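Here's the structure we're looking at; comments come further down.
Chains shown are a subset, placed as in the full complex.
Order of writing sets the chain letters: A and B. Residues in each chain are counted from 1.
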Amino acid sequence: MILPLFFIFCLFSSSHAAVQDFCVGDLAAPQGPAGYSCKDPSKVTVNDFVFSGLGIPGNTSNLIKAAVTPAFAAQFPGVNGLGISFARLDLAPGGVVPFHTHPGGSEILIVVQGTIYAGFVSSANTVYLKSLKKGDIMVFPQGLLHFQINAGGSVALAFVSFSSPSPGLQILDYALFGNNLPTELVAATTFLDTAQIQKLKGVLGGTG
Amino acid sequence: MILPLFFIFCLFSSSHAAVQDFCVGDLAAPQGPAGYSCKDPSKVTVNDFVFSGLGIPGNTSNLIKAAVTPAFAAQFPGVNGLGISFARLDLAPGGVVPFHTHPGGSEILIVVQGTIYAGFVSSANTVYLKSLKKGDIMVFPQGLLHFQINAGGSVALAFVSFSSPSPGLQILDYALFGNNLPTELVAATTFLDTAQIQKLKGVLGGTG
């Protein structure tokens, strides 16, 4: 008998729940500037809000001895529209995440195992460097160049969170040397020597 | 002859008016994090911007002696994308809108008839209570628990506005006792006694 009030709300709530509370991304539907289209809320289950891929160490058997496993909206559609995403960072001894930016969001990193040396450079060209031990967190403001290095002799593990479901990632070396940017153009816009550029293009699979 | 300037603008304006000025919701098209897709602006009429459902008193013949009639984007697609929505609140003598939150927006209430006793609790756990008479307005900040009670002996009428086209509504009792949350789980997460939970589940149609 208490239903009338609740009934009214129940009716309209169930018909547009996705807009109100969440908007699980439908990766196959059109995207817009604010993110993916919403999955039909009647088909959303708790599994849309849970992502299990971060429990497994990434494969660090590579030159940089590092692996990043993202849970951005493209991998974890439950965060679409919610202003947040997550990732796992594995760093073997000697591992490094080279200079990179996230054009779309700020980042907080927490060290869960090992020691990580991290830093960023501001627009004012000031350098902020710190050795982070287990339990330390560091924030990297949106869009600024930053890096992380395993500063100890053992494996390091960190989790990172972003202020956007799709923060983007632009790795400096990859942007300069891992595509078809002509060597001459890279030289002109970075002042690096041609030989240096060609050497790294060779390593990273770049052409031109 | 003054047309050239106007002609240019007229052409482009008419082709994307929905993006510029408004975006009447097309409830049958895909939704995104920012709201419903826009109805074809050439088919938009003034009736898309007008909603007449709030002129009729809601049915308060129920246990809580209250009725809320919403004009959110799902009922009134003209507000889609415009950052605002509206609703009507009827409170019979003794009527109450029990504790609830709007996860997506702040609210302003205006008393049009009768007297309403209203309050909210902040994150700092401070209580803000006030008896509102005809013409008084009160603002309830986004996401905080609040309630409204008919504080007089006659019918009370209020209108409420929200800072979002889809502010959402989570009624505390309904969230705890009106669904399939197991009784044991509710007890563990609220410290309420099992008997109390089962009693209210009975009233509100909850299971588990």
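By definition in this document, contacts are C-beta pairs under 8 Å (C-beta built on N, C-alpha and C of every residue); 3 or more make two chains touch, one makes a residue touch a chain.
The shown structure was predicted, so the numbers you read here are calculated from the model rather than taken from an experiment.
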{"item": "Copy count of the single sequence across the entire complex, 2 present", "value": "6"}
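Please note the rule applied: only the chains that are shown with their structure count from here on.
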{"item": "Magnitude of the superposing rotation for subunit A and subunit B (Cα, nearest 5°)", "value": "120"}
{"item": "Distance between the centres, which are taken as Cα means, of subunit B and subunit A, whole angstrom", "value": "35"}
{"item": "Of subunit B, residues touching subunit A in the complex", "value": "27, 30-36, 58-64, 66-70, 72-75, 97, 103-104, 165-169, 171, 174, 178, 203-205"}
{"item": "Residue ranges of subunit A touching subunit B (in the complex, touch as defined)", "value": "1-6, 8-10, 12-13, 15-16, 18-21, 23, 26, 29-30, 32-38, 80-81"}
